[in-house]
Structure formats: C-alpha cells, structure tokens
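Omission of a single protein chain aside, the complex is shown with its protein chains in their original locations.
Right after this comes chain A.
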Amino acid sequence: MPPRKALPLQTTSHKRHRANTQGTLAAAQVPKRRKLNDTTPSSENASKVDAYEVPDSGDEQTKPNGNSATGRTPTKRAPLPGTRNLRGTPARKTQKSTSKVQNAAQISSPEPQIDTEDSPIEDAANLSPSKGRGPTPKGKAPPQKLVPINSARNGRGFLLQSDKAKSILSPTKKKSGIKSRKGVIFDDQKIDLNLGTPTPRKRGRPPKDKSKPVLEPVQQPPQPKVLPRNEDEDEPCSICGKPETTKANDILFCDKCDIAVHQKCYGVKTVPKGDWFCRKCSGEEPEPKLPTKKTRGNGNDSKKEPADPQPQEEEESDENDVDSVPCGICGNPDTEPGDDIIFCDNCEFAVHQKCYHVPEIPEGDWLCRKCARKEIPTEVDKSEDLKTPTAPLPVTSAIPDIPNFEEHLRSFQRVLLDRCTGQRMIKLRGQDDSYQKAFNLVEQTVLAGEGNSMLVIGARGCGKTTASDIAIYDFHVVRLNGFIHTDDKLALRGIWRQLARERGVGNQEANKTNYADTMTSLLGLLSRSEEITGEETEEGMVAKSVVFVIDEFDLFATHARQTLLYNLFDIAQARKAPIAVLGLTTRIEVVDLLEKRVKSRFSHRNILLSMPKTLHMFWDICKQGLLIDHDDLEDEGIDTSLEGHDKFYQYWAKKIEHLRKNEDFDDHLKTYYYGTKAVSSFLKTCILPLSQLSASNPTLAVCGETAPSVSLESPDSKLHLLSSLADLDLALLISAARLDIVAHTDTVNFAMAYDEYNGLMAKQRVATASAGIMALGAGAARVWGRSIAAAAWERLISLGLLIPSGIGGGGARGPAAGGLENRMWKVDVALEEIPSAVDLSGMLGRWCKEI
C-alpha cells in the first residue's frame, strides 16, 4: 500500500488545518470573552436578585442591622407582624395604629375603652369610617389606618398619574411595595381610589378628619421601618448617596421616617442613644429638641402630641399647598426659586434642590438616589458622584451627538439584520465541548484519512447545522437532507451529483437508471480502488476524504432496509475510504431506529447539543443579534476608521444594556427562554424593530407600546382564527363543540350542529321574549337560515377548525359521501378554549358556559 502523500491534497488539507486552528483559537477565545461578559451581567443579576428579594426579607432582617449600626433599640419593631405581601402591610400598620388610637383616646376621651387585645386583623375588620372620625365608645380604630395600605400618594396631585401608571403597568412588587410603605407619610384622602376597603366614601372628607385630633396620629404614624434594600448592603446616605460608613461617620436612621444619613452629612456629632429623629420628624414633635432621650415607652407616649401640628401640614399639602412638605434633609418646608422642594417619583422622598445637590429640576421623572440605585444599577457609579446626581434619565431618548451617526447606524443595522434573518451566521456559544468533538472527528477524517461516523442530536434551532458548518468550513461535503432525498434512490443520485461536482466524476454516471449499478460504482468511487479491483493503484494516487452531512437523519432510517445508511457506515467503519458521516437529527432515540446490522456499523458517537441552560446564557446568544462583539467588527465589514465609531459603539452597547433592563423586554426574552429556547425565533422578533431604526428615531423597541404593530411571531394554535369569524360561524362552532359534551359524540355533522344551534336559539328567544326584549332583528340573536349556515359551516371547514373524520360517509371522498349534511367532522377546538380566544357576545358566552 503506497504511503499517503498526495501533494495537492495535502496542501489543501494543510490549509484547511490552518484555518481550523485559527478556528479553534477563535473558539477558544470565545469562552474567555464570554467569561468577561459573564461577570458583569451576573453581578448585575445578583444585585437584581437582591432588589427583588428586598420585599421578602427586607423588613425583618434589615432592621436589626440598622439598629445595631445606629445604636437604636430594636424593640419598636418587635410587634410588627412578619407577614410579607403587599396587602400584608395594613395588618402591621393597624396594629401600630391601635396603640396610637389608644394613645389618642387617652388624650381626647376621658374613658378610654380601647381593646388593646384586639388583634390587628380584627381591628382592621372592624374599621368603619363613621367610627373612625371620632373617639367612639368602642374605641375602634379609625379608618385612616387602612389608608396607607396601598396608597402611594404624596400630597401633590401631579404625581398621581405616574404613580398609577407604575403601580398598574409594572408588575414588580419591588416598586409597589416601597410605595405602599412610603405612602404612609403622604397619606391623604385620595387613597380611596386604590383601596379595596369598604371605607372609601367616608374618608373623602379631609377637613373633618383634620379637625379630629384622634385621627392625626395616624396621619403621621411613626413609619414602620421598612427599608427597601437589604441592609447587608448598606443603605446609602440620602445626602451624599454613598453607603460607606466609618466609625466616626456612621449612617443614622431616623426612627420615624427611616431616612438614612451620614453623621457628617447631617451634622450629628455623636450617635445618640435610643431613638434618633431627623430634623423633619423632630421638628414636628412638641418636645422636638430631645431626640436622644426617648425610651420606647416614652416614645410611644410622646407620639400622640407631636401629631397635632403635623397632620395639618399634611392636609394643607393635600389642598395643593405645595410648600408644606418639609425637606427630608434640612427639615425646612420653605422654598425659593432655584431651591424648590422636589419629590422622588418612586418613594415620595421630598428634598430641597440645594440640600440634595440637584442644580436643575429634570424633566420627566426624578428619582432619589436610593431609588435610582435600585432601579438602574449601572447608574449608581455616576449618581454617587455628586456632580451628576440626576442620572437616571433614559439614555435612549435623545439623539446623541456622534459624527456620522446615520452611517454608523446603517452599517450596524445591516450586520444585525443579516444575523437576525439568518443571512450571517451567529457564533456558537456554550457548545464548545460538542463543537470540539465534531471538529476532532472531521479533522481526523481530513488529516489522517480515518473513517468516522457520528450523530449530532439537538432540538431545532440549537445550532446543529451551525456546528457542523463551522467544523467543516469548506471541505468536500456531500449534503443530504431527509426532506429532499425522500428515498435511497434519490439520495444516491444526490450523492452522485455532488461528488461529480466535488471530484470531477463524469456526470453521465449519475444518469444510470439502474439502482444497483449506481450503488456499485458509488461504492467503487468511495472505497479505495485496490479493495475493489485488487490492483495496486498508481503511485501518487490517494483517496480523498469526503464528509457526509445527513440532515434529518431520522428520516433516512425510515427508508427501505436502510441501505444507504448501511453502506455509508460500512465504508466509514471498515477503513475502506476516508469518509466521515455526520448525522444531524432532533430525535434523541434515533439509534434505536437503526436496524441491527446498521447499528453495529455505527460508531455510536453522539454529540448532544443542549439548549442554553440559564437565562443569562440564552441572552448571551441572543445578544449577538442586537450587538456586535468588539472583536468581530472588522470581520463583519464595519468601517472602524470612520469618525465617531468608538463613540457610537459605546452608545449602542449601552443602549442594548439598557434595553435588557427594560421589564417588557425582559418578559419578552423570558417568554422565549421558558417557551422554546430557540434563539432564532427570538431573533426574528427583532427584525422589524431593528429595521425601523433611523437616525431620527434610534430607539429600539422590541416590545411594548412603541414596538411595531406587526409581529412576526408564529401563531400558537388555531385559536387566533376565531377572532376573524362572524357571529354565525362562532355560534355553529360552539354548537358543534357543545355536542361533544352534551351528546357525548366526538364527531358531528352539519345537521346535528344546525339542530343544536336552532335549539339554543329557540331557548334564547324564549328568554329574551320573557325579558321583554325584541331581539329578533338584532344581529346575533337572529336565526339564520340553513343555506347561510351551510356556508358558514363550509367556512369553518376551510379554516381547518373542523377536521374530516372517517366515520359516516367515508371522509372527504367527494359527493358520493353523503353530502355536506351527513359528512362527519371533528371539532378542533374545545368548548372551554373558545371564550379565552375571542370576545364573545353575551349570548355566545353563555352557550359556552351553560351546558
């Protein structure tokens, strides 16, 4: 046997090899880069997780920390119930305010008959507005206790809208949780709107409430200490925004409003023992200058008095006296031009511009540093810098000042759209092991001339083809597809044709009509000739390696006797010729489909391509459709030398990062992650948003209100057709679906459905006639004739909502089958699915419900 040297071929395979090593290098770099990427998002994730967890763990855990830090007594918080949901807060408040009521009652009514043993829940249940307005004999808690529950109000009307929008539209508990807690401070009469309690009407009379001293403690209750963040990561100072503490510069928490400030920032020289109040809170106290002397019992007592002036302020603020809310830092309610009091749109934190270093009032929403840090973690770094405190304006809203902006945008769009539409390959991520295996196998075949076979198994859209394409790159490939090469004869022809192209074999061979001849000559071509002919081959001749890529491998297993697979595997296994057989399939049990003799020739090498295992990995792959890696810019043909390129790249990367934090987008991504994990189906939803970008509107809106009105998603089921149907179509469909349940038949014909329809309509007419409604002529209540109904029935058939069934007339066998009336059909939607898919009129809705 001659040594394998084959000059020209060697060179090509060398070239190939070099390309491959480059490929491996590139591949090896990928994970590194990814790791880098990993770190940032994962830490973001972590912080995000924290933020999410806050509502759950924050209440109880954070307090003790804060207390230990500030040296406060934790007793105050002890009675708080540990319930933790949004609606759970009332219980806590109620309890607290029970004690208040007790206090208040002690003051105002001579005979306090308060049941302090009343559980908070009872209290809440007993709340009634009329009683709440004064010290009732029973001393029931006033209604205002419930007020703070979910009211996220401050005294200013202008916040109402944004509050509402947030609380309704955004599902995160994070925000509303904070709001509900913070809302206690800014309680007012508008609260009733959100409140599900039976009290709203009565509490809509603020003036009276104001006059009653009993209510007032509730208006400004010592806010239950609820920190929105886990205090393991310190609460940042409200003034400087930094969470760091030193011994001499600890963070103090006001025991009333929970504002957190550095000692130095607030000018508190020594940490007081016991409770400490900020200027705002202590300013409202009648004995305000004694912040340090409070024990717990005293503190409770003292709180009934301070309430007097404060609620009035509150009420005033309700009546649009804007200036009356004091600054959270200096405690002074006065404002002057250039030093207004501004309110955080999330937590209602009120602060002077100068105290908080906000040189200009921003347009749109303004968030305090605490909220801003929570909402947009990346902004923290900036906002910690006192010079740029008002960071969290959305970056995307403005058109940045970047030279050649449009050119940059257009070229990015080109690359990204090509990736989204599948015109350019995206990189394989997270499949390095699998890829390496495939690559090694092909490499062995190409370089060492070994025969190999391997199956690549993975779900649709996980990158089987991509993996094999990258591995093979540009070698002699014969591609077969189970969809196209539907039997072995066709597959043989396909192989011939492609080999003719690859290896210059005469095409006339392909025209052999005899299957056996074709097979023989193919075998001869692939196998080393000496094995066939028994002659020594000429010096310098060597067999060329060929890679067979068999797409939809499982379909080949259905071909008669699996002849093709048998022969291919046989050649690959028996060292007759250097061929590699790569079978791509989605069926994990594909090996079981093989016959024994075929199976025994298969090498049993499998690669299982897995879907991305975490949301982060999924996003990492999907991101390629929205962002170009820095290293790939040159490869993708983007002109990096154009002025402003770096700036634009940063701008774009930042925008995508920002988009990822958008909740709508996050939901969208999660839908695909938890639904199919198919990257390509996610990317196709980005095509239209990407194509709608322009220099004047560079905001990418994949989902949400600004997204394009047309979606490219594929329909889940036939149910979306129902919205296109007319009332009669729906009525017949419902009648037919009812028969399934009512008459226990799974097949229906038109006569049965129409009879049911008529029966239902008759009942409906009786019902409406007794109700005195003449419903005859009006739309849906009209009984349509048989021929119209038959047309509607045919429409249902043509839409595929009715599926022909073999029984009773031999299916769709033409007119001989008994006509439209008698042909039996199966209804393809269930009765209970119908109301969920379409808005039904009252009558049709009832038909679906009442059996």
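The rule we apply is simple: a residue touches a chain if its C-beta (ideal position, glycine included) is under 8 Å from a C-beta of that chain, and two chains touch if they have at least 3 such contacts; residues count from 1.
Quick note on the criterion: contacts and distances are computed from a predicted model.
**Q** For the chain omitted from this view, which of "ZSWM7 protein", "WD repeat-containing protein 54 isoform X4", "GPI transamidase component PIG-S" or "Origin recognition complex subunit 5" is its UniProt protein name?
**A** "Origin recognition complex subunit 5"
**Q** For the chain not shown, which residue from A:Gln573, A:Thr671 or A:Ser691 touches it across the whole complex?
**A** Of these options, the touching residue for the absent chain is A:Ser691.
**Q** Tell me which of A:Leu608, A:Ala726 or A:Ala767 is the one touching the absent chain.
**A** Of all options in A:Leu608, A:Ala726 or A:Ala767, contact with the hidden chain holds for A:Ala726.
**Q** Among A:Ala248, A:Leu608, A:Ala743 or A:Ala830, single out the residue that touches the unshown chain.
**A** A:Ala743
**Q** Kindly note down the residues of chain A that lie in touch with the hidden chain.
**A** 407, 410-411, 413-415, 417-418, 420-424, 460-461, 479, 481-486, 490, 493-494, 497, 551-552, 555, 635-637, 676, 678, 680-681, 683-684, 687-688, 690-691, 708-718, 720-721, 723-729, 739, 742-745, 749, 751-752, 755, 777, 779-780, 782, 784-788, 790-792, 794-795, 797-800, 808-809, 814-822
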